[in-house]
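Missing here: one protein chain of the complex. Every other protein chain is in place.
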């Protein structure tokens, strides 16, 4: 396996899906070791740093990439297997950015009320215990929470010549903010342009479902990812496979539409996996699916619909590439 | 403990929250052993029975109750601890009722397309294996799934003299269709009228999150429930406590509003449990909450926001009534 | 024509659709002269009166009625022709009730922000000029606006034994807050229970589309209404006819669902009026319909879809009852 390390300099960071020149061209099968900057672009380093003063909203969610994958053509399936995610700093930051988040009015849910207090929280990492520390800002409460690294964004260039902000989750992936994008997960994304042009970023040292305030424990991340390509078979919406689950992610508004998208994508996938008629897949998933909200705060809301493999006959998606990648990852 | 058994006759079933005379008056501390009819009112007993022909939509989701709880007054907290749920028949039914469900147009998401095929699935219960059997209707696929009994509806009379269909989930509980309403769970509901007037029904032998097609594995159920009362402390929206989680359930439309409601109720609860300022609770829940969709199909959509007790300091809700009820339930 | 006057005393006011005993029984063809209290139940009489202190939310939107219409049965069409609406007081009131309205968070769009300032505006009526006077509360700005009386609520008892707050717009009519419910309009409502049990209230001396802050220029109203009954033909959702337009009102959430409902009801009506296939009605309405938002603030959002008669061949709805009622109203 070819292993490539890439740590972008500040001026190599990109802020869109589509529209950026590839950082490099890679072959399917390549192992990437990537460093990514945090979502605030390193603007919040203490609780004294306020979002309204320090964060430049033009330069948030910096992406590492994009990568041009040799042979990837529209209609193909880009396969990204996350081997490892390791925090690259000893602290992470979270903040309530004015008029951004789930329990505040926003530029979309546009109301007349005053913003919530502009507040920053810093979480210190304890590597030995593998925890991050919460410290209250309006009282005296401390808590250690397990580190559970994930990537908020992983996406390819959109179709139709569109270029989208790295804050957006969509059909092309992007800022889905799902805790399922973690070590051991395989992400399937439909390719829209030659080379796929995928990028990753927005590392979270941990995040709850919904990402309520709009920012997780944001931190720089070291990611090890194996890149594969399946010719054809592009899913309509992002799919994720782990050792235990098959999943699809819908991202739209209102949130019921995100759920409908994810549910319908799972109906299609169950058709492929088990030869089920859509009505039978609909019925079977009704009794078995899980449906965690990924984010309720971004430009689009994301919902994951997932099925536990333990409930179903064994089945092989994309010719068993997930199992194959798990095996390969053990050898890195 | 006083134990009362109640099996309503067909003409004792009720179809609303509020508006029905109490089936009986009970004291706080009473153990109820209740039988409930299935959501279709026993109209679908084979795959030949079609919803459009057999189901009378005026008489669905029949409720067992309501029960008048002595001493319950508006502003109090009704506490229902589910000791046991056991299927009361050897089969359950599910169906795609025309223009009802999550992946079809409805009377609300009103479109011009033809309905999906009116289809019924029957799940046979294997008591020994504790499974229900799925059989495809448009192919040849069988699968045994674990029985995981839950109650689709549990609710009290609404405020303001309103009477609501038993199909509706709302601030008063009702048709939340959450798999969290299972044996071992304690439900907290704000009391709106003297006596609370709660009822239960809509037993599911199992259900996935979202209840995609609109009907779970619907079946008659034997429920054992301990009823308690906390004076005052009424939550704004239903709360649930288990040995492992604190939860709140929001039910509204669009789905992001359901999530907002549940999330805000958890912020309030964390204020009560830990003395946290709302901004700190918002932040802490951002990194820790789970957010499964309960149903995406009813008159209102329901979202559960939950927090795992294992992540937090120990804390006692409602003076530890859940733990107390767990102890009591062991003695039944 | 039998003319009946009815001015409810304070304890005769009702606050629900369904669930109240009829104020009286009337025959189809009756002319009703009704007085209705303002939506605040006369709680705000000066700018010093704050909603949070004076308004009892259990007793808002008081209704005059309900009226039991002889011969009305489920499936029939109740026809209410508004002959005249005249302000019954020399002033109206509007207010920004905390956490109520369109540009604030609410109990549904549940956020953490502080409420907007609790503010009351009083509009004095100039009968000679037929205007109400706006006076700013945070500056020095005055403006006379034409009086354009309308009724915020007109509805029948809901089906299924439900009882709904008079704040709710729904399939049964209710708090639609449409400026189209004005003198000269004929309202068609599907009958759900014997006698229909309709009521009216929530007089507005004027209101913009959307009713942005949640309260119009609220005032007591004298209404003259002719009541008719068409056997059968119940519309699925409220319809309105004027000399110039056919309309349907959808009320649900999210707002696109309200629009879908209204649009689909108009497709059905165009089928009845012109014998058009649904696809052709869909197409024709695409190019001709108007779609004003009625309210963006109530328990459900209401959208009116309307078609200008001037664009279409003449057509007679419900056997020309609107024209007949216009003629009759001239003789009162």
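By letter and in written order, the chains are A, B and C; residue numbering begins at 1 in each of them.
Here is the rule we go by: contacts are C-beta pairs under 8 Å (C-beta built on N, C-alpha and C of every residue); 3 or more make two chains touch, one makes a residue touch a chain.
Owing to the predicted nature of the structure, the values given are computational and were not obtained by experimental measurement.
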Touch with the omitted chain, as defined above, among C:39, C:187 or C:212: C:212
Residue of C:23, C:289 or C:325 touching the missing chain in the full complex: C:289
Contacting the left-out chain in the complete assembly, out of C:13, C:240 or C:264: C:264
Positions on chain A where the hidden chain makes contact: 15-16, 18-19, 58, 107-112, 159-165, 236, 250, 252-254, 257, 260-261, 263-264, 267, 278-279, 282
Chain C residues touching the omitted chain (full complex): 94, 96, 102-103, 116-117, 119, 121, 134, 136-139, 141, 143, 145-146, 206-217, 253-256, 258-260, 263-264, 267, 274-277, 279-280, 282-293, 296, 301, 303, 305, 311-313
Touch residues of chain B, complete complex, unshown partner: 103-105, 109-116, 254
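Rule of thumb we're sticking to: only the chains that are shown with their structure count from here on.
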Computed distance of Cα centres, chain B from chain A, in Å: 32
Centroid spacing, where centroids are CA-atom means, of chain A and chain C in whole angstrom: 47
Per-residue overlap in chain B, given as positions that touch at least 2 other chains: 253-254, 260, 263-264, 267, 279, 282
